[in-house]
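One structure below.
Removed: one protein chain of the complex. Kept in place: all other protein chains.
Which chain is which? They are A and B, in the order written, and residues in each are numbered from 1.
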Amino acid sequence: MSFLTELFSNFWVSLVGKLLIVALMIPLVGMVIGFAEIKLSAKMQARMGPYFAGGRWGWAQLIADGVKFFQKEDLIPDQADRPVFKLAPVLVLVSTVGLLVVIPFGPDLIFRDLSVGIFYALAISSLSTVGVLMAGWSSGNKYSLMGGLRAAGQLIAYELPLVLAVIGSVMLAGTMSMSGIVEAQIAAGYPYVILQFLGFGIFMIAALAELSRIPFDMPIAESELVMGYLTEYSGFRFLFFFLAEFANMFSLSAIAVTLFLGGYWLPGIPESVLPYAGPVILLAKTFLLVFAMIWFRWTFPRFREDQLQSLAWRWLIPIALANILITGAFKVYL
Amino acid sequence: MVLDQDLVRHLSEASVSVELETPEMTLNIGPQHPSTHGVLRLVARVDGERAFDVQPVIGYMHRGYEKISEVRTYPQVTTLVNRIDWVSGYANEVPFIVAAEKLLGVEVPERAQFIRLILTEMARISSHLIFMASYPLELGAATPLFFALRERERVLDLLEGVTGGRFHPNFNRIGGVKPAYGSGSATRKVIQDLPAGFFAETRVAMDKVLYAVDELDALVADNEIIVARTKGVGILPPDVAASFGVSGPNLRASGVKFDLRKVEDYLPYHLFDFEIPVGENGDCWDRWHVRLLEIRQSVRIVQQAIDGIPSGPLQAKVPKIIKVPLGETYVRAENPKGEMGYYLVSNGNQGPYRLKIRTASFSNISILPWILEGVLIPDIIAIMGSLDFVLGDVDR
Partner (left out) sequence: MTTKTTERRVLPGMGMVKGLWVTIYTMFRTIFRPGKYLATINYPVVKETPVARARGVIALDQEACTVCMLCARQCPDWCIYIEGHKEEKEPDKPGGRIKVRNTLDRFDIDYALCMYCGICVEVCPFDALFWSPEYEYSETQMGDMLHDMDRLQGWLATVPPDPELEK
């Protein structure tokens, strides 16, 4: 045992170990959440979902899908801009991977505890906007172009509410580091959602918009634009986008849990158990939020682009600003 | 240095105006598209998201119905005619057979008329349920599709139990409904009357359809997003609708109270008590809601018809080989999509000499260039979906 702890205290070995874990987590989380989506959405529609892949439950369905995507032909349209076309899914996946680095799974279980944790997380998640725009522009297809432009407008518009919504929580905690925010909630004894319910609501809505999920899926808009900016992608390039969406759902939900719902802590759990129970609690809370995202996706239709924009600029941003004002007043005078 | 007051005022009033040149783009919506209900092509000239000139191009599905009817006999044309508006199969046969019966001058027995009416109303429920399923899907909600199709299966099972076919029943014959198999032989005469258990199953199915319609109402009708997408979108004033020849639920949603079931007498609708839903504004929400209310009224008609169906023969006494005498007639009926009419010219043969088919969807989509001027692209999809047309009906 001491040999292992000595081995992993070496910087380079632990770095490689962390990279491996993050790299493996993305497909794993993507597949688990993807499987949950297809089965839960089927139950909401009074049907069964995949049943045959891997036995009675169909648990191997997404593994089979992954293998299928890998062995497909790599199609690049004639009019497409080849380097940009190839780079776009990589950028989107990179931003997803970068988000996982600052999520605290336990008291000391964080890949890198940056002192500007939340600032870094929001900055990295906005890289995907560039990736989406690149995908739409370089596909050489009018439908993809329209999807990409809609995505640019939507993602930029919803960055602002996303950022403004977390400021309330950061002000209450007094620090931008993610594990510091959880420790502040432990010290206070209650999760911040009780005071920051407005911020939590705005963060979840803006997160749905950042993920381009229904009700904000104008960029994809399956019934109008045949997958929008994703139309020309097939094979493992599509797999990157697909995994990136599900892993991003997980990452943004985990950030919401950390900022608002208490992270890896539950009231009543003793301190000694926390390093072992922490990841389980975090995963359970995150999956609750992911379930809510799946539930919203299969119930609502999509907003039109101008309705989206007016929701962001005319409602969410003023409410978020008011939230910051009230939190600041609360913090100064109480 | 003191600034010259005139200069200051001049500078403060100066403004720079830059006209952004945004070139227009020609976007082809279709013929292969998830939302055009078939192979309809819309050549849309758009400026960003706003379309300012939309021209539909049809004909991709033309199958030559009117030409082929010239060389077929009446039972054969009945088979083919099911496939014009393939979503509501049975409702296409009835006006054609009624036209042939008018020329022949034969009286259809009561039981056959009741059976025709029940099956036509079931076809109407089936067609409107498909609309309930596909319209929210075009707006983005995927769940109403499954709820509506789940109930449609019950109605199709009922149709299959009586006629043997789910979508294309082919159950009408001149003089009534199909009476029997082996009509010429003495050994085996299988009467094609209603099978045992039909009434009980129909009552159960109608209750389930009403429950599902209430579920769809709760899921879709009051949803704020649906209301934002469909209220005030695609408003069709009643005079414009009448001038373009729009008919059916689209016309009723614009406020015109006109239903061919109350006007024409091709089926005994006067014996039943039902209402005609009428809309107020003529927007997409009204067109959706009128069809929902029509499902409830159709269920009412079916329930009354089952309770009061008379017994009797299924077909009038007609000769084996039917030759319809010389003449021409036009019969129109209330298809679920609108008004469907058959202009039948006969010259004494076993088949029509010329059959002109007036379909509802062809006239319904003639308003597309008028109604799609200056709308956003998502609204194009919403408006097209709310008109509820099928390409087989447009192109024949």
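Operating definition for what follows: contacts are C-beta pairs under 8 Å (C-beta built on N, C-alpha and C of every residue); 3 or more make two chains touch, one makes a residue touch a chain.
What you are looking at is a predicted structure, and each value in this text was computed from that prediction instead of being measured.
Contact with the chain not shown here comes from a single listed residue; of A:M44, A:I63, A:V130 or A:M171, that residue is A:M44. Summary of contacts with the chain left out: across B:W86, B:F146 or B:Y353, the touching residue is B:F146.
From the options B:L40, B:L80 or B:I174, the residue with contact to the chain not on display is B:L80. Interface residues of subunit B facing the missing partner chain: 72-73, 75-76, 79-80, 143, 146-147, 150, 153, 157, 160-165, 168, 170, 178, 181-185, 187-188, 190-199, 215, 218-227, 253, 257, 275-280, 285-286, 289-290, 293, 297. Where subunit A meets the chain that is not shown, the touching residues are 40, 43-48, 51, 295-296, 298-300.
Note that only the chains that are shown with their structure count from here on.
Contact residues of subunit A toward subunit B in the complex are 41, 44-47, 142-143, 146, 150, 214-215, 217-218, 221-224, 226, 298-307.
The residues of subunit B lying in touch with subunit A in their complex are 25, 27, 33-35, 49, 136-143, 145-147, 150, 219, 223, 225-226, 228-229, 376-379, 381.
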